[in-house]
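With one protein chain withheld, the remaining protein chains of the complex are depicted in position.
This part shows chain A:
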Amino acid sequence: MKTKLAYLLLLALLLVAPFLVYPVFLMKLLCFALFASAFNLILGYGGLLSFGHAAFFGGAGYFTGHALKVWGLPTELGILAGALGAALMGLAIGQLAIRRHGIYFAMITLAMAQMAYFLFVTSSFTGGENGLQGIPRGTALGLFDLQNNLTLYYFVLAICALGIGLIARTVRSPFGQVLAAIRDNENRARSLGYDIERYKLLAFVLSAGLAGLAGATKTVVFQLASLTDVHWHMSGEVVLMTLLGGLGTLAGPAVGAGVIVTLQNYLASGPLSAWVPVVLGVIFVICVLAFRRGIVGELRALIRNSF
């Protein structure tokens, strides 16, 4: 009952938000919330630290940009193409990385993502250093003009809600149960007859595809696909968002993304603009030292202990 009420409140808040805050900023926030939630699916629920998620996020941006600008696909299909492309990249990288554990898994994903970065820099369809600019936003369902920021906001809200909804469902699904079991005790899961690599791979592909959905949507919002989104900084940033918000909690990564994006935006226009990485670094250190479970994780523990 209480959770239902909370969801309704959140929905109401999200619906009126663009009248109070600049919609483009809100859309950026939503995209990163989805990105971090997708990342959390593989780190928080799969127990695998990927250090290459920028490849999926930024890669999908390029695919979508190309599909919209050059092929002239409708916006929905363009975004779908980006997400599918990212999922395929996830399948390729996952195949190679999934048998490794811990630091080795992280290193392979990082290396593969760096290779993807190199490919994106050198291929002509990405526009290299300039990126893809002036990507058309198009219309939603051929009816609503997405050039209007307010219309686009509701479009983006719907996409991100669907994406995060799918993640929430996946976690509670039969597949989610097997994934949780594998994270808890891999050998036991194996001795129950599960081919654990196949489950991890599916989780990785889902995570990559949803990260791609976030990147594709962001490309439509900013009408731009650039190297920033495939750079390994982005892979690091999403780790930070997820840990800060709360690993393995549903709302945590979204909250973490909100905090980081807000801070970046706020600081960028102030006197601390050159110090953004330092400020974020300090926050990260405090997070790891003082509240390891992240914002949502600590809050949840607090509520549990006080009742």
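As a convention for this text, contacts are C-beta pairs under 8 Å (C-beta built on N, C-alpha and C of every residue); 3 or more make two chains touch, one makes a residue touch a chain; residues count from 1.
Everything that follows uses one rule, which is that contacts and distances are computed from a predicted model.
One chain of this complex is left out of the view, and of "Citrate lyase acyl carrier protein", "ABC transmembrane type-1 domain-containing protein", "Pyridine nucleotide-disulphide oxidoreductase" or "Amino acid/amide ABC transporter ATP-binding protein 1, HAAT family", the protein name its UniProt record gives is "Amino acid/amide ABC transporter ATP-binding protein 1, HAAT family". Across A:Pro74, A:Pro136 or A:Gly176, the residue that sits in touch with the chain not pictured is A:Gly176. Of the options A:Ile135, A:Leu206 or A:Val261, the residue whose C-beta touches the omitted chain is A:Leu206. Although one chain is not shown, part of chain A still touches it, namely residues 166, 169-170, 172-178, 180-181, 184-185, 187-196, 198-199, 202, 206.
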